[in-house]
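Here the complex is missing a single protein chain, while all its other protein chains stay put.
Up next, chain A:
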Amino acid sequence: MASRFSYFQLHRRLYTTTTDQWSIKQVRNSNFHSCLGDLKNHISDSDFIALSLQRTGSSSFPWHRPQPFDTLDTAYCKAKYAAEKFQILQFSLCPFSVRDSKLIAHPYNFHLFPRDELNIGMPSYSFSCQVSHLTSIAREGFDFGAWVYDGISYLSRAQESIAKAQMGCQTLTPNTDAVKSSSEPSVFDTIFVQRVKSRVKNWKDAYDSSSKTNDALLSTLKKLIVGIEQYGSRPSIVIDVYSERQTLLALELLKEFSDDVVPVVISAKSGGTQAIRAILTSSKEDKILLEKELQNLEDEENKKFRGFREVIEMISASQKPIVSYSSLHDFTFIHSKFLAPLPTSIDEFASSLHLVFPRVLEVKHLMSKIGGLSKPMSIAAALSYLKKHYYAPTYLDIPIEAPGNDHKPQGHNAIRLCHLFAKVCSLLKIDLSGVQSNNNECLASMLEKCSNVSSSFSPYHHEPKDEDVKIWARDVRKASCRHLVFLWGFREGMTAPLLKASLEGSHEVFCEEFYVRFVDKKCAIIVFSQPGLSETFLDAINSDCIVGSLREMVSEGLRATGYETYKRMCRFDLWEADLAESLERAIFEADPETAQLDINYSNDTVISLDDL
């Protein structure tokens, strides 16, 4: 209700500040290709691109969602898990610039459905939906019928290359100069080259002579004997290859005929190359014409394969800074759906992402520089908070879209994000309108302001990994994760004060100050204030000679483990409904063999796990 309310407030405000009626261009499959041209212009004219994703769900269990006590690694594991499970329903995109505290924005909202357009089981075999998410989207008036019938499909970069191979597509040879035989040719190579060369020669000669004689019967016979095919109106020949090495050799030798022969690579179903088609052209001009034709064909094909990814490629190619609200969350989705499957570590993810999107600005992080905004909130809530507490005039200037667009309130988050970004920047005294004139300098300073964002993502300025985590969402205090112990197996209906009371006096480590925080109903975190106490406690609880009330509690089922187990559990994707369940599985599966693997990079907790 709250977000709806603020939406209407925003709505009213936007209407009053601008005389123009603004609308968000809703893009589905039927109007997708026609709007790409406009989008391209808008992107190249803007300074920034804001994006926001509407998903089919977020994790239903509290501990599956990012928690304040997550490190960057575990937060990434959680984001990865969600990105692999759910789908993007709507992708709202808004190229924008700020000129004299006036926001010029061009909002788009793309409706995506992972339809299997090519009948190859891609882009997505199946996906999860969260009921509460769908119902809340329904409340906004989302048309689910149109989503399935007319959503835009896509293939990721990785999927595209698999699909092309599966369908045996042909591609122009990228750059024949790069093709160099690396090692000494073997006997087989020589035989292969000679055979192919003579075959190509025969074919060319045959064609030259047959074109002169013009005898239909003779040319047919020749076709049968030499294996000539037609490629369009031009003659061609197919050279089968059985290895990548042979592909290189064949391409190399075809260069000899490069005056009038164009080689095309045909991929095999299993990946790699199946054959090379050589096409004979009649003249140099004809060759250029053919190459153009093939290029167009490939572009056309790409369009069919890429679908919505065309937009992602467009954004990437523009190299404009991207404004995202919660970048880890957004870009894990973008990476897994449009680039490639997510790598296991956040460093690999960051470097892979950096190649495609070098500049990402996280508004959430920028906002943390403003006081009072440390707790997590939605874009709309943040916007209304700023409006209430700060004066920062920004005016929206959104050109009127062509009539006939539906004006349903969908995909507003990207435009809200532009607005929020502009406000936050003006509060932080970052001049956005200068970006255009002295591009590099300004942006560099701004990037520095959000330096933490880029460092959290980029592998280049890597600080020694700070393993301190926050425990409470609203509390700025941090604790090292080595001081954290996960505790579960107590009776139902236990509360933090009760648990704390029963722990006090059960062991000497609890004489010092400690905190208790519940993660879910069945699992709590204990935060020790002194170093070393967590290890002492874990050793004590796992040793044979525990005494007193702690012994009593352990025999009642109390279990404990360190932060390493939590990390490992996230890494191995052990996502049970209850955190306690998952932790138990992680301990159970840590038999000596895997523990050995762990010793390489963590010496602290494995020892205690072995005792279990």
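Note that a contact is a pair of C-beta atoms (placed from the backbone, for glycine too) under 8 Å apart; a residue touches a chain by one contact, two chains touch by 3 or more; residues count from 1.
FYI, contacts and distances are computed from a predicted model.
Chemist: Which of the following is the UniProt-recorded protein name of the chain this complex doesn't show: "Poly(A)-specific ribonuclease PARN isoform X1", "Trafficking protein particle complex subunit BET3", "Centromere protein M" or "Large ribosomal subunit protein uL3c"?
Modeler: Matching "Poly(A)-specific ribonuclease PARN isoform X1", "Trafficking protein particle complex subunit BET3", "Centromere protein M" or "Large ribosomal subunit protein uL3c" to the record, the invisible chain is "Poly(A)-specific ribonuclease PARN isoform X1".
Chemist: Pick out which of A:L134, A:L253, A:L427 or A:I587 touches the chain that's been left out of the picture.
Modeler: A:L134
Chemist: Please identify which residue in A:P66, A:P114, A:P235 or A:P263 touches the non-displayed chain.
Modeler: Only one of A:P66, A:P114, A:P235 or A:P263 touches the chain omitted from view, namely A:P114.
Chemist: Per the definition of touch given earlier, which of A:Q159, A:Q274, A:T332 or A:N542 contacts the omitted chain?
Modeler: A:Q274
Chemist: Contacts of chain A with the missing chain: which residues?
Modeler: Touch set of chain A with respect to the missing chain: 28-30, 56-57, 60, 113-117, 119, 121, 124-132, 134-135, 138, 141-150, 188, 224, 227, 229, 238, 240, 242, 268-270, 274-275, 406, 493, 495, 497, 572-573, 577, 589, 591, 593-594, 596-597.
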